[in-house]
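A protein chain is absent from this complex, but the other protein chains hold their places.
Lettered A, B and C in written order, each chain numbered from 1.
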Amino acid sequence: MTVESATRSVSRPGKKPSDSKATKDAEATKRDNVHVVTMVEAVNLALRRALNDDPDVVVLGEDIGINGGVFRATLGLRETFGYKRVIDTPLAEALIAGISVGMASQGMRPVAEIQFMGFINSTVEQMLSHAGRLRNRTRGRLSCPMVLRAPFGGGIHAPEHHSESTEAMFAHMPGLRVVIPSSPTRAYGLLLSAIQDPDPVVFLEPKRIYRMVRQQITDDGQGLPLDTCFTLRQGKDLTLVSWGAMIHETLLAAKELEQQGVDAEVIDVATISPLDMDTIRRSVEKTGRCVVIQEAPRSFGVGSEISARIAEEALLYLRAPVQRVTGYDTPMPYPQNESLYMPSTRDIVEAARVTLDNA
Amino acid sequence: MTVESATRSVSRPGKKPSDSKATKDAEATKRDNVHVVTMVEAVNLALRRALNDDPDVVVLGEDIGINGGVFRATLGLRETFGYKRVIDTPLAEALIAGISVGMASQGMRPVAEIQFMGFINSTVEQMLSHAGRLRNRTRGRLSCPMVLRAPFGGGIHAPEHHSESTEAMFAHMPGLRVVIPSSPTRAYGLLLSAIQDPDPVVFLEPKRIYRMVRQQITDDGQGLPLDTCFTLRQGKDLTLVSWGAMIHETLLAAKELEQQGVDAEVIDVATISPLDMDTIRRSVEKTGRCVVIQEAPRSFGVGSEISARIAEEALLYLRAPVQRVTGYDTPMPYPQNESLYMPSTRDIVEAARVTLDNA
Amino acid sequence: MFDDLDQAPGKLGFIDARGKSVRTLPDDIDVAWLQKSYQHMVRIRQLDKKAVALQRTGQMHTYPSCLGQEAIGTGIGMAMQNEDVLVPYYRDQATQAIRGVRLEQILQVWGGDERGNLFEGVAARDFPNSVPIGTQMSHAAGIAAAMKSRGIRQAVVANCGDGATSRGDVYEALNLVGVWQLPMVAVVNNNQWAISVPRSLQTATRTLAEKALAVGIEGVQVDGNDVVAVYQAVRSALARARCGKGGTLIEAVSYRLSDHTTADDATRYREASEVNKAWDFDPVKRLQTYMHDLGQWTPAQEQALLVAVKQEVDAAVTAYLKTPPQAADDFMAYVFANMTPPLLAQREHLLARLERDNAAQGGKHHDS
Partner (left out) sequence: MFDDLDQAPGKLGFIDARGKSVRTLPDDIDVAWLQKSYQHMVRIRQLDKKAVALQRTGQMHTYPSCLGQEAIGTGIGMAMQNEDVLVPYYRDQATQAIRGVRLEQILQVWGGDERGNLFEGVAARDFPNSVPIGTQMSHAAGIAAAMKSRGIRQAVVANCGDGATSRGDVYEALNLVGVWQLPMVAVVNNNQWAISVPRSLQTATRTLAEKALAVGIEGVQVDGNDVVAVYQAVRSALARARCGKGGTLIEAVSYRLSDHTTADDATRYREASEVNKAWDFDPVKRLQTYMHDLGQWTPAQEQALLVAVKQEVDAAVTAYLKTPPQAADDFMAYVFANMTPPLLAQREHLLARLERDNAAQGGKHHDS
């Protein structure tokens, strides 16, 4: 996908329409199934749509029922679909993943929520050893159409373990898709596709931007394609590649660069694995310069794969070394020093300048 | 470390000395604490040395007591050091990691064995959320000098889950060291250093080469440096970078290349994280060409980080794109088709040729 | 030997080690049932024997025999209905065979061929056996939850070993069975060893059945060498489960008469005398004695069975050894429903490599 399908977007990142306008929009368009929503509301809309359209879909996790999830992603679903399809589980993440594998093996479509990505670690055994392998192990006899959702990333001043970005861990696991939306539109469309997908998907939601912008979405059950990058902005001088919440800073950086006369292309990877290198490579072949931006610790991250692939596959086009703007190889600091860890818009602009200054 | 310390090596990879000679050597030299050992015996020797020299060291895991471990890495330790220091645990890997964190926090030095790396997944939560963070979280008040050992990698025709190479998962975790020996000498020296290290170390033992070669080792309690690559072979035309069992094929490839008149440098990364890029970069600056060889699935692996760093830091020296020779993005096949997955010597030679043919 | 193999109060048993009936057999058990169960047990023992022999001669990879525990697998298999789902572990060959998994498929799995997991018919929705200890129990709970949510009045049987009871995920799954009243029967094959670790080093409880108390489900200990006891316990637990009365944890006390697997050497860690003693409790022999004493099993019948079983197993071995190789790219073709672009590219790479190696070596695909 080379241009964002979401031409229906009504607001730009960083500009939040006034609440009253949003409410009016939402009401005016409800009849046509058009909603003006934040990303977390878009997740909710997609879950609602999936529950409505497919009786095999169930939603499960901790505090997702009456509480609507700690981020309210499942708000109201229990009321509409009942406790048998919107299921509060005991406090056991390995179990949540494991029963999802079991349910999915029998043709159900469990959509499990892990409350924060910091608590996803005990699902690794099930995801790596089973979810990603059931189809292959049985040569297609059984399969595992499950989704494991988790809010991820830092910047909300949460306690320890509430700000992790460990997407690289899942990206390296064969048989899994790892999908990360970065706008309401993409949250809606990608989550629907993830649920409809016949294979397991780890769906990571950048919680820092859960409520940052609103977009107008037609709740038509249309998914957006997985396994493809979204080019959010066309440009000829430089390629900026990112995913998740850092797309926000990346777009801001593109704007700042524009003011400096630099025309940056911005690619949202969206599906981290399998990686759509075609889009990225074609862009870099055009621009010759690339900055990859990731929030996760620097080493052995998703950005490393992208940087390596660019250099391996487009070396002759590269007019400067790929720059990576990343977190540090440290745990996320407790909130007081969290911002020291986080990559900033300025870091991206600076890295872009380094690639540009490189003759 | 630019040259292998192990000049004391008495046998070359691929050439196994006759058993009778080995036995004779071993007996002749026992008085001087010199042993001619395989890698798994070297691990045993290091564990024995550590248990002997430091009363705080304990060894724990499944079947490591009277059975001596399923690969016999802990053979005889129970008899010498008793069941209180060589401890069979219940069958629970998360527990093994968790109690190791607890023990280490009080100044003990637990060396835990996970029977196969395929069963390490339930330790991820403890390793990521606690082992790698205890020091940082307490600003140095508590620390976690533990070692988590696991045999890893394929090629021994074992059942499913017995052939995994998930080192990248741990390499991405802040606060952990990930160390991989590829010879008896390095197994002995690196394991001792890992045990003595004040921080947690994931120590992965390439089981395919556990018994491939013997080397003469002086059991003097001397560790080898962590955080450094070992240059196993100097060369000027091309750099081959690998770790673990693939070092075997990498050295064979270097020989084959030599016959073709190509002088390859071979670097054993050894400590995967933190990564000693200096050694690798200097080598590539010299040779201008590089092949990175890893057994793990191709995408988002340790090789991606190395390839990315080379291109980012030595772009102007690169005379051809870095080549990666890797496993595929699939689960390890069941034994019958395992060899289809495994990178081969020929693959390395071919990749080398590609970099060389690139003017 | 740590857990008593004798029948005792609190441990369900019908036919004791000497082949004597100590309790009236359940109504639905007749001679035909006993003979059928016996046949299954003899058959699977023969399969095990062959599999080990194949391994010793380099025609099989690591194999986990269920020697001495045939009554567990058989009792379960006899108790399950077709629409129930089995989530086995690697010593459930007997149950799998009863559910129609072909003997050669069992050999294929351990011979290193994923196609052995292509179960058909009754077993089409069963899980393949689980290698990572304990992890299968939450799959089973998920399947049970799916049944419950779909209003299907069937149940799941999920099995694991004594060592597995130390795993937290087994507890998590059983706890869910309790709190969600799931139609699931968990059978612990307590063969007293987890490789070299005796049952007594796994837990301080007197029985494993009493672990049910921590999760609010029924717990039953049975003589795992008495196929009738296993059958009866599983059958009534399944009946309860199917009608919404919740799950059961069944501890079947038995003994691992073989090495852990062909890769193991049990003489390193246990006494021959212990193993010899355990042979006195052989589940196969006792059933034979019992039927014989009933006048329902003659040497001629035994002879005929041995011949038939040998033929069947030999045929399976032949079929196993004759299995045509998989397509080289099979290990890529099933990772996802449709091969992703990266995998398609990697398949190109694989095929090119094989062609190269074939060209170089005339057939042998590639060495390392």
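Note that a residue touches a chain if its C-beta (ideal position, glycine included) is under 8 Å from a C-beta of that chain, and two chains touch if they have at least 3 such contacts.
Since this is a predicted model, take the numbers as computed values, not measurements.
Although it is left out of the displayed model, the omitted chain contacts the following shown chains in the full complex: A, B, C. Residue C:203 is the one among C:21, C:203 or C:289 that touches the chain not shown.
When you scan A:181, A:274 or A:343 for touch with the missing chain, the hit is A:343. Across A:84, A:157 or A:236, the single residue that touches the chain missing here is A:157. Of the candidate positions A:119, A:170, A:188 or A:230, contact with the hidden chain is made by A:119. Only one residue in the set A:52, A:218 or A:330 touches the chain that does not appear here, and it is A:330. Within the entire complex, the positions of subunit A that touch the omitted partner chain are 62-63, 65-68, 70, 88, 90-92, 94-95, 118-119, 121-122, 155, 157-162, 249, 298-299, 328-331, 333-347, 350. The missing chain lies against subunit B, touching residues 58, 84-85, 89-90, 92, 94-95, 97-108, 110, 125-126, 129-130, 132, 135-143, 174-175, 198-199, 227, 274-278. Listed for subunit C, the residues touching the missing chain in the whole complex are 166-172, 175, 178-179, 181, 200-206, 210-217.
FYI, only the chains that are shown with their structure count from here on.
Graph distance from subunit A to subunit C, where chains that touch are one step apart, equals 1. Among the chains present, the centre nearest to the common Cα mean is that of B.
If you average the CA atoms of subunit A and of subunit C, the two centres end up 41 Å from each other. Among all residues of subunit B, those that touch two or more other chains are 94, 118, 121-122, 160-161, 299, 329-331. Each of the following residues of subunit C touches two or more other chains: 114, 132, 168-169, 330-331, 335, 342-343.
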